[in-house]
Structure formats: structure tokens, C-alpha cells
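Every protein chain but one is kept in place in this view of the complex.
Every chain is named by a letter (A, B, C, D and E) in the order it is written, and numbering of its residues begins at 1.
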Amino acid sequence: MLSGESLVAVLVLLPVATAAASLAIKDERWRWLLIILPSGVLIAASLLLLAQVLENGPLTFTPSGPWDSLILIVELVLLAYFVYVGVARRHLLVLGLGATQLVLFALFKFAWLPSGFKVQPAFHIDLLAVIMCLVISVIGSLIVMYALNYMQSHERHLKLGATRQHVFFFYLVGFLGAMNGVVFANSLLWFLLFWGLTTLCCYHLIRHDLTDEAEQSGLRALWMNLVGGLALVTGMSLAYQASGSLSLLDLTGFGTVAPVMLLPLALFCFAGFTKAAQVPFQGWLLGAMVAPTPVSALLHSSTMVKAGVYLVLRLAPGYEGTYLSAGIAVFGAFVFMITSVLAISQNVSKRVLAYSTISSLGLIICCAGINTGLAIAAAIALIIYHAVVKGVLFLAVGIMEQSIHSRDIEDMEGLVTRLPALAGMAIIGMVVMLFVPFGVLFAKWAGLQAAAAAPTVWFSLVVTFLVVGSAAGIVFWVRWIGRLMSHTAAGAGAPEAAPPEAEPRGSLSYLVVAVLLAGGVVLSVLAAPLVSYLISPAGAAMGYNPALDTAGWHLKTPFGFFTPWVLFVVIGAALLLPTLLVRVRTEDIRPVYLCGEHRASTAGGPVFTSLGDQAVPLVTGGFYWSRAFGERSLNVWVNGAGIALLAALFVGVIV
Amino acid sequence: MGLISKARVKSPWIVHYCCSSCNGCDIEILACLTPYYDVERFGILNIGNPKHADLLVVTGPANRRGSRVLKNLYEQMPDPKLVMAVGACAATGGVFHNCYNILGGVDQAIPVDVYVPGCAARPEAIIDGVVLALDKLSKIK
Amino acid sequence: MSLTELLIGLAALVLAPFVGGFLRGVDRRVTARMQGRIGPPVRQPFYDFLKLWAKALSLPNKASLVWAWAYLLLTMVTVFMLFAGQDLLIIFFVLAFAAACLAFGAYSVRSPYAHIGAHRELLQILSYEPILLLTVVAIFLQTGTFMVSGVLEHGQPLLLTLPLAFVAVLVALGIKLRKSPFDISASEHAHQELVRGVYTEYSGRTLALIELAHWYQLVLILAFVALFWAQPLWAGVLLALGAYFLEFVVDNVTARLRWTWMLSISWGKGVGLVLLNIVLIQFVFSSARV
Amino acid sequence: MPWMIPNIAKNLTGAPATRKYPFEKRPYFPGARGRLEVDFLTCTFCGLCERVCPAQAIKKIGDKKDPDVTMLYKPFACIYCARCAEVCKFGSIKIFEEHTAPADRKLTLGREGEPVDEEFLLNNGF
Amino acid sequence: MKSVMETISVGKGDLGLAVQRLLDNNSRLVTAVCLDQEEHFVVKYFFHKEPELVCLAVKVGKDEELPGISGLHLNAALIENEMKEFFGINITGIALDFGGRLLLSEESPRAPLLKKRPETQTEG
Partner (left out) sequence: MPRMTFPFGPQHPVLPEAIQLKLTVEDERVVEVLPAIGYMHRGIEKAAEKNPYLNNVFLCERICGICSFIHGMAYCQTIEEIMKVEVPPRAEYLRVIWSELSRLHSHLLWLGLLADSFGFESLFMQCWRVREIVLDVLEMTTGQRVIQSTCVIGGVRRDIDAEQAARMREMLKTLKPQIDAVIPVFKHDYTIKSRTVGRGVLPKDQAWKLGAVGPTLRGSGGAWDARMTGYAAYDELGFEPMVETDGDSYARTLVRVRETYQAYELVLKALDRLPEGETKVKVKGFPNGEAAIRVEQPRGELFYYALGDGTSHLERLKVRTPTFVNIPALLTMLPGCEIADVPVIVLSIDPCMSCTER
């Protein structure tokens, strides 16, 4: 069996190597081989690492060799590159932030830190890191595989002269390595590099299509993430000044943090917020939608944004019981609510997904802020389930977009008849996202209980935000499912329905979606073992008391009790009973009620008789209540409130 | 009488369509729902949606557009269903018998089960008509 | 879950439709009397149900059948769970799923009225869900548990410390029972703009299923109201019936309002009241906190 | 909102306004225009009523002198305006205060108020 | 009370001007009545001119065009549609033209209010 160290090396370096290779190889068939094989290896390695950590406890080591110098050089180059981008694109914000960060980092590294300063250990891999690694490696690899099909049709659709796929896969696969680095690193210096690398990959992936919009969105993502980077560097300097250490382990010693460390912790969390696209930094994630779908999927479900919440969660023991913790809880809950509300007014599928992602991340951050054993368990569960389900949804939407050439939810009306398999998967995915007894809701349940039992005085606000946000979530998901389902049944005498649109080829893409979806459902059914074997121990490893009891496949908190399988049985019955009990004949299918003026529907849908006995096709567009929930009317308030909350956070920490 | 037919008789939901009537019978039908006559005593609800209704109450003669709507409504009602034509013009065209846009009674468009005479039909007559219709309904197996 | 709880839950599943149907009958009767009419017999809802059940099948599509069944079964689960003393949060999550199933059924057909009804149903969920969940949290603060069984064991009547939350629950009750100022998604009396909104496309047996689900829901929501005075139980039942009667009165003295108004009252006043109540508990009745 | 409360309180405490129609029949006001009957003993078959009837609900079949002459009256076409009773010089047309009963087919009444088959009469030379 | 009605005959071309003058005088179109008089139509526009009625009578040949006044007074649109439909009179420039399907349906007789209807019509 491979040693833990070598597994870590594989998980971090293999993607980087693969990425480098993919840059060189432009032949399509070789690329497939080149991508699929390492992906398999990555998945296997992450599973092996899990086994190792479960067996032996956290893995802590520092690789031998001149790695520190290498890291330093790459970091400096990276920062210089950001400055270069700022200059080349004439983007003052990027330039300013990049330059400041470069100067600050150089000052810190060369002026303040004693030369030869080493952080021991460089890597600390506990169960939380492994869970993240699993999410990154498994889901990330699946998304990369999906991208193989996707990018082919994407480029065919764009009618590009020369393929740019090799560049795409360079960043895409490299991203996975950087992410694994982020979750493994213990040394903040190393952490900073991997962090910066994700920013770089993100920037290039977003601007991949090189359109004006893509460039703009890429730059926006870059400067917002640079704000986070700057916060990170500042926090590092402060942390070093206060404690003389740059090890995450030292920062997060449970309950041992001196008040003076709160400010660096707050800065780190702030960096996490920017990465997780929390209000008011939601702009970059929304803009990231211009990128090809695998990018959005990767950014949203498994990597990038998850790096942000990972950092907040990782630091949670550090600020447990402080003002900062309460502030983070309120902030996260607020983001959860407000982005759910904003999502109600969106009719672009990817924007809905983006808002829902931000909202879920807000919930995770809120749980981290509540900072009890139950809350941390909820947060970890959310990371897992959200990654799987959001992956399904993004990838499904990606295929839809390629086949109906629109990402508007309105154009997805009645997709169940046109792309039955895909629409079915998307619908199930959304149900898994939204309703009991599936995993995401179980996590929400635990989170809400944790919030209600939270030790801070601000919990009432947190709970209120949570309940309103979860209600808003129901609205936009259910409506979307409704749009997908809305169709006209072919009754007796009705003309043949429109021929189903040819589903785009790309069996690998479908397979990936199906596998992920199956994963989501299976993990929901297996919630109890998942909690007892993975989530509770992960929390315990961070120093929290396990709060979830899973005896007999129930999930039990100190205050509540949840039996998922009963509900699974009921849902199964609901699907089965009608088919068993009722036989529907075609003549039982009646036309829809149109005030007595319906006509035999055409292939385009129901038709009614109107003005001057003319046939008028029925139009059933969805409602988005954009006057009430729209970005235009809310954005100012949302951003203002976000900034105010963050300001309150910092003011409170400093004072 | 089985439980099901009893339930049918006890719960006729009506949908009302005004097919070029003069409104006289329509307001009398509405008056049946109101406190003085209160047909909800018999379980009658003005449900307003053909898909939920058992009894289609038509006022006024069948004109050309109206008969098309009537056919549609009738077709949308699930079995067992009944049609009640209220007023002289719904039965035969009444005073409008010689209007060019009138086809005649409602039975020109759809089968009618009960005719209620009168111009305008009194609420009492309408209630009698409903009772007659329910009698017919109880015989449907 | 103990065997007793299981048996009580199962008994509730059997009895709830009878109680719910009877209460609906009382509702129609009392409403009629408030309008100066005699009204239908109290057993009228059962006739309606049987009649609908025996109607010939007529569907807009096959999917609506599945959703109608899902609506009923999930609602039944909530009733079972409440009477078996389960977790209140889960009960309301399942209830939301059930409500969404009703909307799914309406969405699955391309029918304008059903769609508008479903959209508005979502707004109703958006309105009452926060109130109910937040009230559950308030109950938790008083009893230290989310389990109904635990709430029942709590000695002190909740109403005394949660009066504001109770008022908010009455708002949610009005929305959930589809009573007048809030009856925007279905317009029960059907004389308004939506031709029964979400129900437009259901008919016959599927409509009967939905009616049955409503009876279950009525029992569920009244049982939840009864929790506010759980001991002695008869006081809770009286409280629930009183609240139910209050809904008749409100139904009969108000016009139906628009969705913006509903949202502003449920978020602004309803959620605000519960929040105020929670804050009160926290700072004023803090000694009562377990 | 409170403005309706007195009304419903009054309704709830008082007796319902409902006239229990099929069980308790309220007498019609004198002079109400309801069921119509033709008295053939006094009728002279002048045909005036047929001419003034706006709905053509009364029809004379056969010639005045013909022994088989009869009046057909269609209660389901009649608009109960009582114009015929007004113009009848012999008082042969009587208006009763109760309404005509509903039926499941459209009757045509002949002599003695018996239902007749209008098609049959018309096709048999009347 | 017996209404005193002033009737003014105007030519087809002067109609718009006359109507405009009345409208400037704060009058309101009550309705227009079309009369089928064998060889030609007479269209009578009734205006409410506080508190009396004013009638503008226009003579139009059976196959002549009559310029519509709905541009001046939107209220006239439905009235003109109806006249066009009932008489087959050719009114041009109606603000909202139903094309003969305002009140009559496809199977209804064409121009039913003409005294002598065209042969092709179906009997009502």
C-alpha cells in the first residue's frame, strides 16, 4: 500500500503533471486517454487516503527537499503575473491589488520573517481535509471527464479555427491539484500559494472563450479574489506578529486563541468569504457563468468556492465562542437568506444555480459560525451533499444548454417531453437539493437545530434568516421543476406531439450526470452511516463533541429525531401507487381548461379561440416577481447590508 | 340506492354558462345560491370549472359562438354529467326564436337533460329543475 | 419511537379524515349561518368526496396523478409523525414537500390558471413556512426539544410565554386553510380570477385525493395549534377549535387580498411577531428557558 | 374588517333567512304571472293570441271552422308576458300564480292541456 | 320630456371636420346609426352636446368608402366595426379592426341588417 505521503504527492502533483501534459498534447484521442486515466488514479488515491486517515488518524508531515524555496519563487512569479495582468488589461483594481499584495508579501517574507523560517508541518491532513479531497478528486474528476464531451460540442458550436482545448484542460486539471494543495496545506505560506493558484486558474477558465463579456467577468473574478488574497497576506503578517507562528494548527488550537488573534482570523475568514462569493462579492460567481459549463460546475460544486468555506470551517475551532463566531453566523445566515430571495427573480438557469450556490455556502459559513458540534456536522454534510447535487444540476444544465441553445429557464418549458432522460435527472437532482428526506435537507435540519440551540445572543436573527431563506429556496426550485415539467399531454384525437429533440450525443456526459445523481441519492439513503463513519469523526478530529447519534439508521440530535427511510418508502409508494391503481386510457386525457375556448392542440401546445375566431397559441411564461425580488430593486440593499455586516464584524473584532 | 349514488345526488356541483341569455335567468340562478333560496342545502356548489362539475346549467339560446363553447365545456366535464337548460330561450329559443344568430334551444348544441321553463325562470322553478336532475342522476349507474 | 406512539400515529391516520371531514362540514355549515343561510349538512364533505371518487377518470396528463398521490401520502406522513410525537421541524419540511407536490401537479400541465395558481401557491409557502418554522424554534426555546412528544411533556402551557408566536401562527393557519384574506392560490369559492387555481386541472378522483389531503392537513395544523396548550389536552383542543372558529370569522369579514399584501403581512407582521416573542423569551422570560 | 362583524354576528345568532323551498312553499304574490292554461270551452279560435305572442308559443292548428281545430301551447317557449291573456276577448287564457314545472323534455300542450306530439300533428295535415 | 334634436346633413368629405368641430365643442359621440335606404346608406352620428343630441347625417353609396372617425374619437371604433359588420359598409381606418368578427362568427350570415342581403349568405 502506498504511504500517505506518496498519496498526497499523487493528489497534488498528478493533476499538475497531467495539466502540463495536456498543454502539450493536442490530439483528441490522446487527450481522452490522458484525462481519463489520471482521473481514475485521482479518485483511487483519494479513497486510499481516506482509508489511511480513517485508520491512522491525521497525517502530518513536511516533505523533504527545497520545496520552500520553490514555493516562494512560484508565489512571487504568480503575484507578479497578477500585476502583469493588471497592466496588460489596464485594470486598475487588479493592478493595485496585485501590486499591494506583491509588495506586502515581499515585505513580510523578506523583511519580517527571519530567513530560513520554516513552518512545521507543511501538511496536516485530517478527516475534514480528506472529505474535501474526496469531493475535489471524485467530483472534480467526474466534471473533467464530462468536459471531454462538452468541450467538443462547445467548440463545434463556436466554430473555432484552432482548438483551444489543451489550454482549457491545462487549467481545469491543474485546478484540482491546486485545490488539493489548499486543503492539505498547514503552512500558511504554502496555503497562500495554492490559494493564489486557484485564483489564477479561475481567472483563465472564466475568460476561456475570450469574448468581451468573458474577459470582463474574468477580471472581476480576479480582482475580487485578489481582495481575498490581500486579506490573507495581511492576516498572515498580523498572525505572525501576534503569535510568531504561521501554522494553521496553531491558529485553530481549540479554544486557545488569544483575543489578539481574532483580527487575523477575521481577515482569513474574510478571504474565505471572497472566495465563496459571499455578498457583496457575489458578482464574480454570477459573472463566471459566461464560462463553459464544466468550469461553472467545477467552480461551484467542488472547488474554488468550497476553498472559501473550507478555510472558514477549518478556522472555526479558533474563534469558537467569540464575537467573531457570532458575527460569521449572522453574516452567513444573511447571505443564505438574501441570495435565496434574489434567486426568485432569476430566469437564467445558471444564475439561479449561482445564487443557490452562494446561498448554500452562506449556510455552511453560518454553521461554522454557530460553531457547535451539531453545526459543524451540518456544515460538513452540506459540503458533501451540495457538491454532489450541484454537480448534477450544473452538468445537466450544461447538456440542456447545448441541446436547446438557451440557458433561459423559460426555454426549458416542457423539457420532460423533449429531453426526458436529462430533464428527469435534473428534476430528481432538484428534489434531492430541496426536500426531505434527502441529504441537503437533513443538513439544513441539523443546521437549524444547531442555530436554535446556539449559545450566542444573536441566534434569533440567525434563525430568522435561515427560515426565510429556506422558504425562498422552495420557491425558485419548485418553479424551475415546474417549468421543466409543464407540458401538454397527447390526449385522444390530439395531433402527434412534437418529435423529441435529438438529445446531444456524448454518452460520457450522461454517464457522469447519472453517476453523480446516483451518488447523491445513495448518500442520502446512507446518511446515517455517512454521519457515523465520516462526518462525526471529522468533527471530532477538529475538537467538537459529536452531536449526532445514528443508532438504527435514524439520525438523532439532542433535541430532534429524523428517520429518513420511512420517507423514502412513502415517496416510493407515491410513485408506485398510481401506476398500480389507475389505468389511464388516452381518452381519459382531456384538454386543459381554457374557459371553454380550447381547440385541439397543435404540436406547439394548447391553442384557444380568441378575437375574431382566430386561433391563438397559449403562452405560459413563468412568474419571477422581479419587481419585488429583482436584482434592480434589491441589489443596493443587499450589498449595503452585506458591507454593513462585514464592517460590523471587523469593528467588533478590532474593538 | 348505493352509497355512491347517494353521494352523487347529495353533491351536485354546477358550472354555469351564460349562452347569449338576457341575464334574467342568470341572476335567478345566482339568487338560488343566496340566503333566501340557498341551494347549498342540497350540497350544490357553484364550482365554476367544468372539470369539477356534475351539472352544466345553461341559460339563453344557443348562438353560434356560444354553441361552440358549450360543446367544449360539455366535453370537458367528466361523467356522469347532466345538462340543465334554464329559461324559455334555453329550451326553444323563446322570444329570440327569429334572431338570425340563434340556432334555437341549447339542445341544438349538446344533449339536455332537464328543461326549466319561465322567462325568467323563478328560483323555485330552478330548484324544482335541480331536484328533477338529481332524480335522473340517481338512476345513473 | 415507542409502540404507544406508533399506535397513536396509526390511529390518527385512520381517524384524521373523519375528524377533518367533519370539521370541514362544520366550517361550511357555520360559514353558511354567518351568511344567513342554512347551509349544507355537516356530512356534506363526505358526500363530495365519495362523489368525486366515483367520477369517471379525466386527467390533463398522467403526471398529475402521481403528484396528487404524493401530496396525499406526504400529508398523511406529517399527520402520522405529529401524532407519533416526531420532530416538528421534519414535519414542516415534509409539509412543504407536500405543498410543493400540489404545485408540481399544477405545473405539470400547460394550463394558465393552474400555473398562476401554482405560482401563488409558492408565494403562500414563502409566506407561511418561515412563520411555522420560527414558531417551532420558539417552542424549542421553551421546551428544549423539537420533538412533539417532548412538547407534550412540557408542563407549562406554551401560550403563556408564546402569545405573539400564537398570533403569527393564526396568520399561517389562515394561509394554510386557504381562508379569505389569504386565499390567493386556489380561490376556494371559485368565483374569483383563478377558477380554483392550483386545482383547476385536477378532477374527479385526483380532486378527491386532494380533498382528503386537505382534511389531513386541517387535522395536522389544528393539532399543531393545540400544542400551544398541550396540558391538559382538552384545553389544547378547545384552543384549536377556537382558532378554527376565528378563521371562519376572519374569512367572512374580509375580502381576499393581493399577494404583495399577504407577503408583507406574513413577513413583516408574522415573522416579526415570532421574532419579537423569541427576543422576549431570551431577555425577559429568560428564566423560563430550559 | 370590523365593518362586517355586526352583520355576521346578527346572522349567526338569528334564524337563517332561507326559504326552505321544496319543503315549505311560500305563496306567490297575487297577480304573479306563472303557469298558463287555455280554456277550450270558451275559446273561439280567433287566433289573436297567436298573433300577439312575441315568442310564438301559441299556435292555432287548423281552420277556425274546422271541428278538429285546436291550439297548441308550448310552455317551454312561453315567456309568460301574459300578452295573450290581455288580448283575449273571451277570457279563455288563464294565468296561474304558480310556475310551470320543469321537465326532461319540451312538452307541447294541446286541447285539455294534454301533451301532444307537435311533429305528428304537423305531419298529419293539421 | 320631448327631446329636441338638431340634424345636420354633411358630405362624406366634410365629416371629419364636422366631427372635429363638435369634439372641440366638448361633445361626445353617443352612437352612430346606419340606415339601409335601397341605393345608399345613411349614417347618422349622434353627438351629445350638453344637454341635447346633435345628429350628423352622411349619405354613402353602397360601394363607396366612408372614412372612419375613430382616429378622432376612439369610442367610435367599436361602433364603426359594428356598422361594417352589420351592413357591409366600407368604413376605412378603424382604430381596432375586428375584420367583421366583432359580434358575428364565421358561420353567421354576412351583413345581416341589409334589407336585401347578398345571395351568398346563409340563413340564420
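Heads up, the rule we're going with is that contacts are C-beta pairs under 8 Å (C-beta built on N, C-alpha and C of every residue); 3 or more make two chains touch, one makes a residue touch a chain.
The shown structure was predicted, so the numbers you read here are calculated from the model rather than taken from an experiment.
Chemist: Looking at the whole complex, which of B:73, B:91, B:110 or B:127 touches the chain that is not displayed?
Modeler: Checking each option in B:73, B:91, B:110 or B:127, the one touching the absent chain turns out to be B:73.
Chemist: Please give every residue of chain B in contact with the chain that is not shown.
Modeler: 15-28, 30-31, 34-36, 46-50, 60-61, 63, 65-66, 69, 73, 89, 94-96, 98-102, 119-120, 122
Chemist: By the contact definition given up top, give the residues of chain E that touch the hidden chain.
Modeler: 1-3, 5, 26, 28-31, 33, 35-36, 44, 46, 48, 50-51, 53, 55, 73-75, 77-79, 86, 101-105, 108, 112-113, 124
Chemist: What is the set of chain A residues that contact the non-displayed chain in the whole complex?
Modeler: Where chain A meets the chain not shown: residues 347, 410, 594-597, 608, 610-612, 616-627.
We take it that only the chains that are shown with their structure count from here on.
Chemist: For chain C and chain D, which third chains touch each of them?
Modeler: B
Chemist: Averaging each chain's C-alpha atoms to get its centre, pick out the one most distant from chain A.
Modeler: So the farthest one, by centre of C-alpha atoms, is D.
Chemist: Based on Cα centres, what is the most central chain?
Modeler: C
Chemist: By mean C-alpha coordinates, which chain is most distant from chain C?
Modeler: Result for the farthest chain: E.
Chemist: With chain centres defined as C-alpha means, what is the inter-centre distance between chain A and chain E in Å?
Modeler: 68
Chemist: Measure off the straight-line distance from the CA centroid of chain A to the CA centroid of chain B, and report it in whole Å.
Modeler: Distance between chain centres, rounded to whole Å: 59 Å.
Chemist: Two or more other chains touching the same residue: where does that happen in chain C?
Modeler: 32, 35-39, 56-58, 195, 200-201, 203 - these are the residues of chain C that touch more than one other chain.
Chemist: Hey, what residues on chain D touch two or more of the other chains?
Modeler: Those would be 16-18, 20.
Chemist: For the complex, which residues does chain A have touching chain C?
Modeler: Interface residues on the chain A side: 413-414, 416, 434-436, 441, 444-445, 448-449, 451-453, 457, 460-461, 463-464, 467-468, 470-472, 474-475, 478-479, 481-483, 485-489, 557, 559-563, 566-567, 570-571, 573-575, 577-578, 582, 584-585, 588-595, 605-606, 618, 620, 622-623, 625, 628.
Chemist: Show me the residue ranges of chain B that touch chain E in the complex, using the header's touch definition.
Modeler: 64-65, 68, 99-102
Chemist: Which bits of chain C are touching chain D when the two form their complex?
Modeler: Going by the criterion above, the answer is residues 30, 32-39, 249-250, 252-254.
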